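Missing here is one protein chain; the remaining ones are kept as they sit in the complex.
Chain IDs A and B follow the sequence of writing; residue 1 opens each chain.
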Amino acid sequence: MKHLAWLVMGALGVSPAAAQELKIGFLAPMTGIFAQIGKDMENGFQMYLDEQKGNLAGAKVTFIVEDEEGKPPVGVRKAEKLARQDNVQLLVGGLLASTGYAIAPVSNRLKTVYVLSIAAADDLTQRDLKEYPYIVRTSWTSSQPHHPLGKWACDNKYRRVVTVAADYAFGHEVVGGFQKAFEDCGGRVVQKVWPPLGTKDFGPYIPTIKKDADAIFTVMVGPMALQFPKQVQEAGVKTPLIGGGTSYDEFVLPSMGDEVLGHVSALQYSAALDTPRNREFVRKYREKYGKVPSYYSESNYTTAQMIHEVMKQTKGKWPGPEKFIAMITQLKLDTPRGPVRFDDMRNPIQNIYIKKVEKKKMHGYEKDELWNTVIHTYPNVSQFWTYKKEEFLKQPVYSRDFPPCKFCN
Amino acid sequence: MRTTWILLAVLAIVAAAAPFAGPFVILLLAHVLVLGIMAMSVDLLLGYTGLPSLGQAAYLGVGAYFTAILATKFGFGLGWDFLLVIVMGMAAGAATAAFFGLFAIRASGVYFLMITLALGMCVWGLAYRWNSLTGGDNGINMRGRPVLSGIRLADDLTFFYVVLGFFLASFFALRLLVSSPFGKSLVGIRERELRMRILGYNTWLHKYIAFVIAGAFGGLAGVLWAHLNGIVSPVDVLLPASVDALLMVVLGGPGTLVGGLIGASVVVFLRDYLATLVPWWQYVLGAVYVLTILYLPAGIMGLFKGGRT
Partner (left out) sequence: MFNGVSYGALLFLLASGLTLIFGVMRIVNLSHGAYFLLGGYVAITVIRATGSWVLALPIAALVIAALGLLVERIFLRPLGFDPLRQVLLTVGFAFLFQQAALDIWGGDNLIINPPSALSASIAVGGLHLPIYRIFMIGLAVAIGLSLWFAMERTRIGAMVRATVDDAEMARGVGIDTSKVSMMIFALGAFLAALGGVIGGAFLGIYPGLDFEVLPIAFAVVIIGGMGSLAGAAVGSLLVGLADNFGKALFPELAYFSLYAPMVLILAMKPTGLLGRE
């Protein structure tokens, strides 16, 4: 009986009521040093899917998560597996910049959309964008929040700043963004210190920091972020600390102590953002997963939301890679991090929040905890800040030596 | 001899079936073959000469970075000059081994393990820090595989056959080496170095040459590795990579050459296939390490040879 029905429908040219499938391949580190970040990334995305009961505007979602171990070659292999064996329409994720760079060519080779939901390497949506027509980024560029932070530092009368940043590409780009904007409004970076990524003993570095600086700008990731403020305090250094986005974000904040009270940083998200939408997001996430969401989770949640918006427009039918890219970059959305839209280089334009660590009660919770209170918002910040895109792209990508340290002696 | 025929038969079947296999499977097979070359080079050192090296990934790394730098900075190696890059990659691996060997060969046993570990870490340190050359932790992104007069290596099946070719060439070259008088003297050194010396053999030189040859094949594996993955990063040179290579040999059966390929198959299967199916694959990996050591002293090949080591 059922077969007859199909036959008839087929004969009439009617396709069965759209049991459309959308296969999404998710790449994140599930083992190794970054395992927890990978889990947070996955949880963010999964939470959105669960809210939609696994159905995005009529398309049934198959969500396949693969472990890229924080290693680019593994990322490539898993991406190939997802695209070739599982025939996913979308690849999402990738934590490290190196992984992002490794998977981008795969998206080319296999003509599969790759959504970078975290990897922040500047050039992927700047000087290298034209090589990769199938990628779109829904998170941030390393320098994006730090241009406004540089301006903020000028406005708050900081004149001489020392930077202490993890010595790898991400650290270089964050410092570059800060330095450019800071020096363009009259500030001076007077010293750059580069502890290797993974340093935990800053003993050799702290004494070399110039004593007459107004502030220390730090770019710390993971365990480094936990150790540096402590050790600075122990060494009796009283200079205020300003941080890059990862120095105080919610991934590390719960393990920090009173030594970080008052520290300022910048990012496109703070869990303490006091909007109804974010409040709901934070409370739901915390109830489900037992911790306050970090930007790793928020970014993936929002990415899922964006995919959903596109699918709404196509009524659940996968529009093909080129059309998908075109459609997702046309979106203007309200997300937990605030309003987001895209520039013409497939990178988000969003609010950047200057935040300060405070101990208080937020979102209706009873305990006093550390939160990144938003003290200033710069709206509509693109990866180019106030610079004209063409001028910006003419300068080299931010690196260890660019911008040069004119005021270091 | 019989094992060689069996190996050829198996590979022939694989080669014939390849066009019908899924693209991901082809990729995995290519991986197994490239790592097989690497494992055979480790077997030369371990299985035949008795030198356990914890730093062979260094030579793969040298070959891989060499290829990547030539391709991206000089646009070299993307046509027929790819074959030239293969030769140069082997030379680079050999040269590095020649340099390192000067430090390492005086040692043996545990100390050899340690010094090769240290040398491997030196290469890693350089790859990681020498940003301008190696791209630092970002690594180097390859822009595409070579095209040899219309033969596009970007096509995975084609590349698979190319890799298979190189594997067979390596296998036969190494086979020839180990059955030669030189090869036999290596085994003699493994068994009774003192006696060999008394008999007048320059054991240091023998070991050194074996080390250099292993480095050359490691470099070859590196060239193929770079094109296989499309990216080279310091991760390729880390300690676990070298340890994996040792495991492949020990698991497959040291001193058999073929064992390296078998071991590579198992490890690749675990890491790249099982990992996609279950989250607890690392337990399996650890267990494989442990159980192999305890119960399979001659590796898997030992099961076939009836315990002859």
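Keep in mind that, in the parts below, a contact is a pair of C-beta atoms (placed from the backbone, for glycine too) under 8 Å apart; a residue touches a chain by one contact, two chains touch by 3 or more.
This one's a predicted model, so the numbers in the text were calculated from it and none came from an experiment.
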Considering the complete complex, identify which of A:21, A:50, A:155 or A:234 is in touch with the unshown chain. A:234
Among A:80, A:167, A:183 or A:249, which residue is in touch with the absent chain? A:167
One chain isn't shown here. Among A:129, A:213 or A:226, which residue touches it? A:226
Considering the whole complex rather than only what is displayed, give the residues of chain A touching the chain that is not shown. 31-39, 167, 194-196, 198-201, 203-205, 208, 222-223, 226-227, 231, 234-236, 251-252, 255, 257
Residue list for chain B contacting the dropped chain reads 46, 52, 54, 102-104, 106-107, 109-111, 113-115, 117-119, 121-122, 124-126, 128-129, 239-240, 243, 246-247, 250, 280, 282-283, 285-290, 292-294
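Simple rule for what comes next: only the chains that are shown with their structure count from here on.
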Where the CA atoms of chain A average out and where those of chain B average out, how many Å apart are those spots? 37
Going by the contact rule set out above, which residues of chain B touch chain A in the complex? 22-25, 27, 31, 129, 131, 136-139, 141-144, 154, 229-231, 233, 235-236, 272, 275-276, 279, 282
So in the complex, the part of chain A that touches chain B is made up of which residues? 30-31, 66-67, 71-73, 76-78, 80-81, 84-85, 96-98, 101-102, 104-106, 109, 121, 168-169, 196-197, 399-400
